[in-house]
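Left out: one protein chain. Kept in place: all the others.
Chain nomenclature is as follows: A, B and C, assigned in order of appearance, with residue numbering initiated at 1 for each chain independently.
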Amino acid sequence: MDAPVPSDVRLLASSFDPAEELRAFAQAHPGSGGVVSFLGQVREGGGVEALELQHYAPLTLPAMEALARQVRARWNLDGLLILHRSGVMLPAQPIVLVAAAARHRRDAFAAADYAMDHLKSESWFWKREKVAGEWRWIEPREQDFEDIARWQ
Amino acid sequence: MDAPVPSDVRLLASSFDPAEELRAFAQAHPGSGGVVSFLGQVREGGGVEALELQHYAPLTLPAMEALARQVRARWNLDGLLILHRSGVMLPAQPIVLVAAAARHRRDAFAAADYAMDHLKSESWFWKREKVAGEWRWIEPREQDFEDIARWQ
Amino acid sequence: MTLPKRLVFLGRLEDLAGGPSQDIAKAGPLPWNDLLATLAERHSQALVDAVQADKVRIAVNGVVIADKTALVLADGDEIAFLPPVSGG
Partner (left out) sequence: MTLPKRLVFLGRLEDLAGGPSQDIAKAGPLPWNDLLATLAERHSQALVDAVQADKVRIAVNGVVIADKTALVLADGDEIAFLPPVSGG
C-alpha cells in the first residue's frame, strides 16, 4: 500500500476558487471512487453586506490541522482538503471548502460532515457581519452545539 | 418567497466537467449558505480498463427525475443537481455528480447522501467493467441495499 | 400495416439474447406463455429461464409491471427485460 497522501489544510487571507480547488483535489485522487465536498459561501440577500472572520494565528491553523488528523484517524480516506478564509468576504464569496476522497462513499460523507460540524462549532474564528453599514459580532449558534453533539 | 428553482437532472451520453458544473451550480444559488456535492469517478488502478453504464431510456431519466422530486420534498433545498453518465467511461472520468444547495448545512448533507444511496441501489443502470480486455457485468452490491435501508 | 412487438434485453440478458433488441412480427395479442415459447424457439433455455426469474423485472411501454405472467403484448408494444440493476 502506498503512503497516505497528506491532508491539504490552508487558512487563506484572500479569495479562492472552489471549483478549481475541487478539480485539482479530485484529479489528485484518481483511485478514489468518491469525493464529497462542502462549500460554504457568504449568503447573498438578507442584507449582509460583508462578513469578516477574525482568526488568531497561534491557534487557528494548528487547530484546523489537528481536526484534519482526527478526521483521517476516524475514517478511511484517500485525501482530505480543508480550506478556510479569514478576513473580509463579500456576498457569494466562498468561506470554507471541505472535501474528502475515499474508496467508500459512506466514509467520504461522514468525514466531510464531521469536519464541517467541528469547524463550525469549535474552530478559532470570530465572525462579524456588516448590515446597513454597521459591523456587528455574531454569537455562537445553539444549532452548532447540537450538530457537534451528534458525534459524541 | 421566490418560486423554488427547478432541479437540474441530466443523463449524459458523453463526458462532463464536474468542476465547471459545480461552479455554475454554486453561482446559481448565491443565497444558499452551503453546497454539498458528491462526485463519483471511475477508479484508476485495480485493473479496470473501462466501465460501461447501460440505461433504458423509458425508465432511467424519469426515475432520476422522480428521485429529485422525492429529495426536494424531503429536505428544504434551494437547488438540486443530479448528473449521471451513461455509456463507456475511462478511469478517472466522472460517473455521477450530485449537489444540493441549502440554507442549512444539515439539509444539504442529508439530501446529497440520500440521493446517492438511491441512485446507487435503485436507479436503472446496468454496469459492466472491462478487465484484461474482457467485459463482465457487475452484480448489485449488498452494501447498496444496506445504505438504502438507513432511510426507511 | 401492423407494428411489430419489440423486445429489449438489458444487462447480461443482452449477452444471452445475442443483442439488445429484436422484434416479433407476428400480429395479434401475445400472452406471456406464448412469448416464452417464441423466446424458446429463438434462444437458449438459459435466456428463457432468466426472464422467468423473480429478480428479472418487466416493463411494458416504459411501465414496470407487477405480475409478468398476466401480461398480454399488443402489436407495437415494447417489452423490456430488466435484470437486477447494478446501480449508478
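General observations
Here is the rule we go by: a residue touches a chain if its C-beta (ideal position, glycine included) is under 8 Å from a C-beta of that chain, and two chains touch if they have at least 3 such contacts.
In this text the structure is predicted, and so the values were computed from the model without any measurement.
All shown chains touched by the missing chain in the whole complex, by label: A.
Residue A:59 is the one among A:59, A:90, A:131 or A:149 that touches the chain missing from this view. Residue A:140 is the one among A:6, A:47 or A:140 that touches the chain not shown. Where chain A meets the omitted chain, the residues involved are 40, 53-54, 56, 58-59, 62, 84, 95-96, 119-128, 137-141, 144.
Everything below uses one rule, namely that only the chains that are shown with their structure count from here on.
Among the inter-chain contacts, the highest number of C-beta pairs connects A-B. For the pair chain A and chain B, the distance between mean C-alpha positions equals 23 Å.
Chain centres here are Cα averages; for chain A and chain C they lie 51 Å apart. Distance between chain centres (mean CA atoms), chain B to chain C: 29 Å.
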